[in-house]
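Sharing a structure here in structure tokens format.
Removed from the display is one protein chain of the complex; every other protein chain stays in position.
Letters are used for the chains, namely A and B, taken in the order the chains are written, and counting of residues starts over at 1 for each.
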Amino acid sequence: MIVETGHFALVLAFALALVQFAVPLIGGRSGDARLMAVGGPAAIAGFALVVLSFAALTIAYVQSDFSVANVWENSHSLKPMLYKVTGVWGNHEGSMLLWVLILTFFGALVAWFSGNLPATLRANVLSIQGLIGAAFLLFILATSNPFARINPAPIEGRDLNPILQDIGLAVHPPLLYLGYVGFSVCFSFAVAALIEGRIDAAWARWVRPWTLAAWIFLTGGIAMGSYWAYYELGWGGWWFWDPVENASFLPWLSGTALLHSAIVMEKRSALKIWTLLLAILTFSLSLLGTFLVRSGVLTSVHAFATDPSRGLFILAILVFFIGGSLSLFALRASSLTQGGLFQPISREGALVLNNLFLTTATATVLIGTLYPLLVEAVTGDKISVGAPFFNMTFVPLVLPLLLAVPFGPLLAWKRGDLGGVAQRLFAAAGGALLAVMIALFLVDGTGVLAAFGIGLAVWLMLGAMTDLALKAGIGNVGARLAVRRFVGLPRSVFGTALAHFGLGITTLGIVAVTSLEVEEIAVMRPGDSLSAAGYTLRFEEISPYKGPNYTEDQGRFVYFDAAGRRIGEIVSSKRLYTARQMPTTEAGIATRGFSQLYVSLGDPTADGGVVVRVWWKPLVLLIWLGGVVMMAGGTVSLLDRRLRVGAPAPRRERAARPVEAAAE
Amino acid sequence: MTRKQKRLAVIGGAMVFLALASGLTLYALGQKTSYFYMPGELAGAQIEPGQRIRLGGLVEKGTVIRGEGQDISFSVTDQVGSVTVAYSGILPDLFREEQGVVTEGTLRQDGVFVADSVLAKHDENYMPKEVADGLKANGLWQDEN
Partner (left out) sequence: MLFWIVAALLTLLACLAILVPVVRARGASGLDTDHDLEVYQDQLAELDRDVGRGVIGRTEAEQARAEIGRRILRVAGPDSGTAPARSSQMGRIVATLAVLAVPLASWGIYAVTGSPNLPGQPLQARLDANPADSSIEELVARAEGHLAANPEDGRGWDVLAPIYYRMGRYNDAVVAYRSAIRLQGSSVTRELGLGEAIAANAGGTITTEAQAALERALVLEPQNPQAQFMLATAMAQEGKSAEASHAWRSMLAGLPADSPWRGAVEQSLARLGEQPAIPGPSADDVDAAALMSDKDRAQMIEDMVAGLDQRLRENPQDAEGWQRLVQSYVVLGRLEDARDALQRGLDALGRPSQPAASLETFAFERGVTLGEQAE
């Protein structure tokens, strides 16, 4: 009964999504306010129905209702409760439902918060949002119904893929989807503007918070996914240039570009067409990511079990939305008016440079990801494009961009003074050079690249701080005035500085780990010791242990610092999940400051030893900490007062104001 | 400079930048990609010494030999041919006899494939896609459904 209610709610949500698409659109064309008004309530009701549906599936998982095929395939009665719940989206069908849940959630948010939008724009945005929802609901119902039943019901499920039985699954996909799908709002706004044929300053102001919100979530999702892969897969890598990772990175890159170009559009009414195009491209890349993961055209750790009909269906959705929006763009873009002019050396110029670099970087990653598919389709050869390709193309593109970042926020709008800005950045540059020197001294001259990388990171961080200091007037005015000004700075200024600072932190982490990492590998027997990066690791024993749905061999290690003091214990294990007979490696990780000691067990050797791999990962946590700081920056920016206004106060209030004034 | 000249300079700069980026990408595509082979295809293929390739297939039963320390050798087969792979390091969790595997490395003169990475990446059905395609072509493996 609960399961079927969920199923029915999903079907009903599909019908409602169709209405949400058609009625407001017709209303917008004919100027009928009654029809346009349908969009909001339909979006909110649609969201409520998908929530109901999702809740029903979750209940089926929690209660181990194996009469639901999806539960049977991906759950097990002995699985811990947390993984019963997260297992809902640990599979194709359930994760598509989560995707649609978040899509309708954003639709409802737009409906809720857009009361002050021009009626036609609002109707068109909700209509496009409804169309996307209808397409994906149809996809779920037609090819991946999570509510398919089995009769008679099996008594035990087949368990969830053990790699997914981790807290990471609880956080990573929802965050990632919030990001992916959040860009659908920008897309809907862009298409709505094209349908209307007009785009104004207010448009940019409405789109910016949505872009920002999606970007925050996507940043979090990618950082979380990277950390998850790092500790769960047991080989200590944090980024693999895996096609599916790229699929999430692509919308992040173009979303970051969109974030910056939207600023220009709002402030200066320039780059309108470009911003519109970026909004379309960003969501298109999100859709492409969804397609790549689910169609089975790629080999990846993330791939879902494949089914050609699903791939074809998503491809059709992809072609429809990308093709449709780009055709509309081609037809209508020329009718949009151009905005303000600016000099090449200016804030606008800097943001254009940012966009140039980011979109080119996006293009190289896209080419690297799709090239194998293309080659296989054309010649039949199977090739792989891996880290070497991306290191050679992406990294050289990003380095100059990082160097330029501190200049951007300091340049004035319209016409900037590069020399003046450079002067103000003297202190930051000096700090960065100092960092290079210290690094060269400490790493005994072998890691010149590492030293410059560290300098670059310090440059980014100091640059962000310089921006804040200058805007507050620290050094130019009295201390008390400076403090007051600092507190009074718009939140978006803090947001920018924080996000750029976070970028510096991440850069520092990446540079430190890639160039200063120490790796040791040895066959160890109980009692043996191994030294790595000043730490000594002693292998104590290996003992069996039984978890709720797995058995494992736990290797216990004790580690000492250079002085021989015992610091703590590390437990690393080889696990076997019994239901699927699938082994996993559970790395043992000890955190020292921002650095980590990472211990991974290999296979036992014939003579009673076990292969042990130990990494010293200096400052590795900074990679993700930087992501968190970037998210914080985005959030601070999102709280900026200006992003919440930009809409006229309703007339009634306006009329009431003088009365209030008189009353006081 | 007039405004028009400035604008041309900016556009020109962007063009040069894009040209550089595409050049770099094309060069990297030529240099940094590796081709995928099944053991049976390896015999007829023109592979220069030192060229990085990926080799995929099934781990042949009974051929896994664990040597000194972390040295391991095993054969990868697609029923048409079989190639001995030498590898040093920790094998992935899902490495098992008669399961699909993808290795990456170079082919030595004596026909031994020296792998520097062994992947047992897979989907829910435990079969790397390239390997599954290759095996299907040889009729060695069918989808369960």
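In this text, a contact is a pair of C-beta atoms (placed from the backbone, for glycine too) under 8 Å apart; a residue touches a chain by one contact, two chains touch by 3 or more.
Since we're looking at a predicted model, the values are computed, not measured.
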For the full complex, can you list every visible chain touched by the one that's not shown?
A
Which is it among A:60, A:292 or A:402 that touches the chain not included here?
A:60
Out of A:23, A:181, A:233 or A:537, which residue would touch the omitted chain in the full complex?
A:23
Looking at A:45, A:96 or A:469, which makes contact with the chain not pictured?
A:45
In the complete complex, the non-displayed chain touches which residues of chain A?
1-5, 7-9, 11-12, 14-16, 18-19, 22-23, 26-27, 30-38, 40-42, 44-45, 49, 52, 60, 63-67, 77-78, 116-121, 141, 145, 147, 149, 151-156, 198, 200-202, 205, 266-267, 269, 340, 412-415, 471, 473, 476-477, 485, 488, 490, 578, 581, 642, 645-648, 650-651
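In the analysis below, only the chains that are shown with their structure count from here on.
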Mind checking the centre-to-centre distance between chain A and chain B? Centres are C-alpha means, answer in whole Å.
28
Chain B residues within the chain A interface of the complex
6, 9-10, 14, 17-18, 21, 24-25, 27-29, 31-36, 54, 66, 69-70, 89-94, 102, 104, 121, 123-125, 128-130, 133
Complex contact set, residues of chain A against chain B:
161, 234-235, 296, 298-301, 303-306, 343-344, 349, 356, 360, 363-364, 367-368, 371-372, 381-386, 388-389, 392-393, 396-397, 521-523, 574, 582-585, 600, 602-603, 605-606, 611, 613
